[in-house]
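One protein chain omitted, others in place.
Up next is chain A:
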């Protein structure tokens, strides 16, 4: 039954397991329970999936109410294809450790870049944004 024929409606996605990509780069996976015209979402049994290299970890988050402006995309998770041989699922501690290591490495790189630029007389701009874009 189509409530508004021809429209890209989220109503059909209700009660399905959805993967939500947010503007800050986070990936949330949960059952879509509620939507509105702004694409505000209510996710149930939400899990935040953190990817580092070929490893990933799921952090349970409960119920999430997401403001629509932060939503990048919503994808229906195919339960049969959810099991992936190329990715390794690890514990939360391990994945957070790997993530903070990655962050540290990135910061080190930024620092050396910063230094190199200053030595050449250039003033590097620091990007202060929560957004992926």
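Criterion: a contact is a pair of C-beta atoms (placed from the backbone, for glycine too) under 8 Å apart; a residue touches a chain by one contact, two chains touch by 3 or more; residues count from 1.
Assume contacts and distances are computed from a predicted model.
Undergrad: The complex has one chain missing from view, so what does its UniProt entry call it, picking from "Origin recognition complex subunit 5", "Ribonuclease P protein subunit p20", "3-ketoacyl-CoA synthase" or "U6 snRNA-associated Sm-like protein LSm2"?
TA: "U6 snRNA-associated Sm-like protein LSm2"
Undergrad: Please output the residues of chain A touching the missing chain, sorted low to high.
TA: The list for chain A reads 4, 6-10, 13, 19, 21, 23, 25, 27, 39, 49, 51, 54, 56, 68-69, 71-78, 81-82, 84, 86-87, 132-133.
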